[in-house]
Structure formats: structure tokens, C-alpha cells
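Every protein chain but one is kept in place in this view of the complex.
A and B label the chains in the order they appear, each numbered from 1.
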Amino acid sequence: MNAFQYLGRNWPGVSAKIAQHLGMVGVAVAASLVVGLALGIVVSRPRLQKVGRAIIGITGAAQAVPSVAVIALMFVYTGIGPRTAVIALSIYGVVPILFNVSSALLLVPADIREAARGMGMTPLQVLVRVELPLASQSIMAGLRTAVTIDVSTATVASVVGAGGLGDIIFIGLSVVRPDMIMAGTLLVASIAILSDVLLAFIQRSVVSRGLSIPS
Amino acid sequence: MIELDSVTKRYGDKTSVDRLSLTIPDNAITILLGPSGCGKTTTLKMINRLIEPTDGDIRIDGHSVYGMDPIDLRRSIGYVIQEVGLFPHFTVEGNIGVVPSLLDWDRGRIRRRAGELLELVNLDPSVYLRRYPRELSGGERQRVGVARALAADPRVLLMDEPFGAIDPINRRSLQDFFLRLQTDLKRTVVFVTHDIGEAVKLGDHIAIMRDGRLVQMDVTRALLEHPADAFVEELLGATRSTEQLLLYRAAHYVDTAFTVMTTEEMHRSGVEAEAPLIILKDGDDISGYVEKGLLVTCEDPQEAVCRFETVSGNATLLEAVTTLLESGRKRAVVQGPDGTILGTLSVPMVAEIMAKVAR
Partner (left out) sequence: MVGTFIAGYGAEMLRRTLQHISMVGLALVLAASIGVSLGVAISGHDRVARWVVGAASVLFTVPSLALFALLVVALAPIRQGTGRVPAVTALTLYSILPIVRNTWVALRQVDPSTVQAAQGMGMTPSQVMLRVKLPLALPLIMAGVRNAAVMGVGMATIAALIGGGGLGYFIFEGIARANRSMVIAGTMMITLLGLAVNGGLLLAEEAMTPGKRRRGEHGG
């Protein structure tokens, strides 16, 4: 039996796994994005720049911590189940987003902010109309990193009983069923690639053409 | 009218601006000039409240800016700063439209206004509206910067070294352009620079600052002729006399000792040695001049006829001198707008004029 036959025959079960996988990643990414963006904005305010730089240092180093370590640690606290995976992914996903948001916002030139203020923008308008658009390239890059990592780590999260497409691969590995292994592999790989392509597309449309570096 | 009333700004125990009192007249360009760090930028930013002073008051048309909402105040004042200024993520249209959009103009009106302003600053709207700042040259960016500051038709413009980052040739043409613009618009402009040439060229009034204090403020020409103290004199320095050449119109300094005759008349009359300079004019055509005293030494009178340059009476002395030096001719004939001969100028004459004003 090949992977496609396997998928055809077990579609209801497989589609449930896809839904689980996407759900896990979706919730975690949304949480990471909200937290990362909010924290990044707060720590990049001029008064908190010292904190901001510290955060950049910490999150820069924290990206060297393997994602599996966070899942494992979360398992110690919350045991088996999808909750463990979602919490771990949310925490882990904050790191690249927060790193990118805070470093990009801190890089917005002070005189650009001042020009915006000088023209009569309120602080909120400066943030929304100037700072965030200028940081958008980097924010989107952080988001893409988080999504790629989450899709990948969610597969491994099957070992803490999180469900998702990892289940298919693990069962395939343990009962030596190449068709299952291939089917699972094909699906997660497609999800990973498609979501990254989709985000690349969004990135293109969100980031102003005036900011892209001609290559 | 903008009045600064004993304005002081202190950072810790450093006083950046020290009891500065200054009245900036309406509809004219007032230059803030002084060495680096003397507090020019600080002063400018206090006017639109980007910086709050430690002490003193600033009034626009009699109303204290501290009685106004800073956001509203800034939207009503045009602000141009060196180099950056433009938002890289907005198109030219977006940049010009910043303040109008903050004031909730509708899109059509913003677009029309942006087109209008681009034409005003000599950029073709159909080409430039959709461009991004990185797709513009330095000079074009500065023009857009000026257009942006004018977007909501502010009466007051604050300009902080707006042409500072531009090469000398482009800077010159931007200055010319800005002067022509101001002739039509007549805004109240506060213009910061530490380029004396720029100050003299653009300023109706110049205020000279040092260590946060006002040293002298006067009409440009008066300030050049009567520097208040050694500091001002030194600041104006060596450039001073050359800069004055920029201010003085050729028409006012010509040598009027000349007679006009046709070539034929000259040949016929046999000019005496004592006659003043003779300009040969046949119909509308000026063909040359004959220096006083030259004719007697010549066998053939025609050989004594010198070629010359013509200069408009509205030209500055600097332009006249430059024309002469470049052509290698000894004299320029200065003509009025209708072609009448106002007189002649030579390099030694200009040197003499300069020596006189330098006293």
C-alpha cells in the first residue's frame, strides 16, 4: 500500500489529525503573536530601552534552547495531553517574535519618530502609522520562524499525547508501515511549506514596497 | 509673529538655551545661525513643543503655545528636517498626505493637494506621486520634504538644516527654488543653518546665537555691515565680503562715465584722448568699447575696440565678477531690462567696492 492509498482509506481519521495539528499550531501562534507583539511594543518604548536591550539579549540566546526541551519541561508540569503542547508551543513561539519585534522597533531611527511627532501624530499614531510599518518586515519574519518551528514541534508533541500528525508518523515508525510514515510526512511537510509560502505572500503585501532592498 | 520671551532650556546643569528673547516677523525668512551646539535645534523644537522649555514663554500671534494642544499646534506648523524626514514606507503621495490625513481630509482632496504641491516644487505628479523615497535623488527628496511641510497650508514653517545633506550644486539650486517659492507664498519661516552663505542668501533677517544666547538679530544687510561684536565679525569671517557680493545688485554699482556713439561716428569724429570710455552702439547692436586714452596710441582706431560681456542690472556683483573672470574680458556692460545701457563694471572696480564696505 502506498501513502496515497493509506490517505484515501483512512481519510476521516487523517483529517481529524490534520485539524488537531492545525488547531494546536493556530492557537499557539496566535497566543505567541499577541504576547510577543505586546511585550515587544512595551519594551521598545524610549523609557524602557534598557529593558528592551536586555530582552533582545535574552531572547537572542533563548533561541538556542531546543524546542523539545520546552515541551519536555512543560510535560513535567502539566503532564500528558494537547494542553501541554499548546502551552509549550505558545511559550516557545514568543521567543523569535519578541526578539524580532523588539529589535526592529528599537532600530526605528529616533529622528523618524521625531519627524512623526513633529507633524502632530499622537503616540498611538506614531506607533501604528510609522513604527509598526517600518518593523513589519522583521515582525513577519519572526512570525514565519515561529510558525515553521511550531508546525515541526507539534509533530514531536505527539509523544506527550498532543495528537496531530505526529501520531501517524510515530505509529508508522513503531509498526514499520512505510505507507503511514510517508503519508504523515507528506502531510506535515505540505502544511509547513504551504503555511510558509502563504506567510511569505502576506509578508509581501504587508511590507511597503518602499522598504524592500532591491537585490 | 512668533515671540520667544526669555526662553530657557536646561538639561541637568547644562543650559542649552539661555533666556532667549526673539521676535520672528511674519511672512519672511528668519535664519537662526551659530556654531554647532549653540542651541539652534533646541530653539526650533521648542516652537512646536517637541521640547518643553525650562522657563519662559513662546507666543504665536499673541497666543502662548502652552495654551494650545501640542498635537494641534504641530499639525498647524510645517516642519522640515535634515535628510530623513520622509517616511520610507510611504509613497511621495503618502508622505505629503501625512498631516492632511491626520486632519481627516478625504482621499480625493489629499491626492489633489499632493499633485498641486508637487507641481509647485517642480516635480511631475504623474511621475513622482507613486514613487517611494528610496527611488528619489537627494534633491528630489528635499523638494518632497518641503512640499510635505506645506501640505496643510501652514502659515509657519520650521526648517532645521533642510538642505544640509545635499551637495553644493544641488543645494544652490534648492535654495534658489525655495526663494522663488517664498516670493509667492510669503510664509513665516524659521530656518536653521550653520552655513553662512546659505544664511545670507535666504535670510531676510538673521539671528546669531552663541552658547544658547542671542548675540545679534537684524536685517541681513545691516547685520553684515554692522556686526555687533568680534564674535559676529569672526563668524561672518572671510566669507563676509564675498557674501556681500551676493547681496548687491550690479545696477547700483556701475561706472556711469561713458559716452555712446556709432562706429561710424567714432571713425569720423577722431576721438580726443581725454574722452571717457566710449561704447560703440550701432542700432540695437553693441559692438564694443574703447578705453579712455587708448585711441591716441593707435594707428587704426578699429584695433582699439575691445570686446566685452553683457550683464543684467538685476545680476549680483558676484555674478558679474564671475562672468568677467570666466571670460577673461576686462569690462562688462550692464544693461537694464529694456536694453538701456546702465554703465560698465570691471573686476578692479568690484574689488574697490568690497574694500569700501569691509571698512
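Going forward, a contact is a pair of C-beta atoms (placed from the backbone, for glycine too) under 8 Å apart; a residue touches a chain by one contact, two chains touch by 3 or more.
Remember, it's a predicted structure, so these values are computed and weren't measured experimentally.
Asker: Touch partners of the unshown chain, restricted to the chains that are shown, please.
Answerer: It touches the following shown chains in the full complex: A.
Asker: Which listed residue (A:Val76, A:Ala110 or A:Val175) would be found touching the missing chain in the intact complex?
Answerer: A:Val76
Asker: For the chain not shown, which residue from A:Gly40, A:Pro82, A:Gly118 or A:Gly166 touches it across the whole complex?
Answerer: Here the residue in touch with the unshown chain is A:Gly166.
Asker: One chain isn't shown here. Among A:Ala38, A:Val65, A:Val128 or A:Ile202, which residue touches it?
Answerer: Of the candidates A:Ala38, A:Val65, A:Val128 or A:Ile202, A:Val65 is in touch with the missing chain.
Asker: Name every residue on chain A in touch with the hidden partner chain.
Answerer: Answer for chain A: residues 61, 63-69, 72-73, 75-76, 141, 144-145, 148, 151-153, 155-156, 159-160, 166, 169-170, 172-173, 178, 181-182, 184-185, 188-189, 192-193, 196 touch the chain left out.
Simple rule for what comes next: only the chains that are shown with their structure count from here on.
Asker: Give every residue of chain B touching chain A within the complex, in rising order.
Answerer: Touch residues, chain B against chain A: 45, 48, 50, 71-76, 79, 81, 84-85, 87-91, 98-99, 102, 132-135.
Asker: Quick one: in the complex, what on chain A touches chain B?
Answerer: Interface residues on the chain A side: 109, 111-112, 114-122, 125, 130, 133-134, 136, 208-211.
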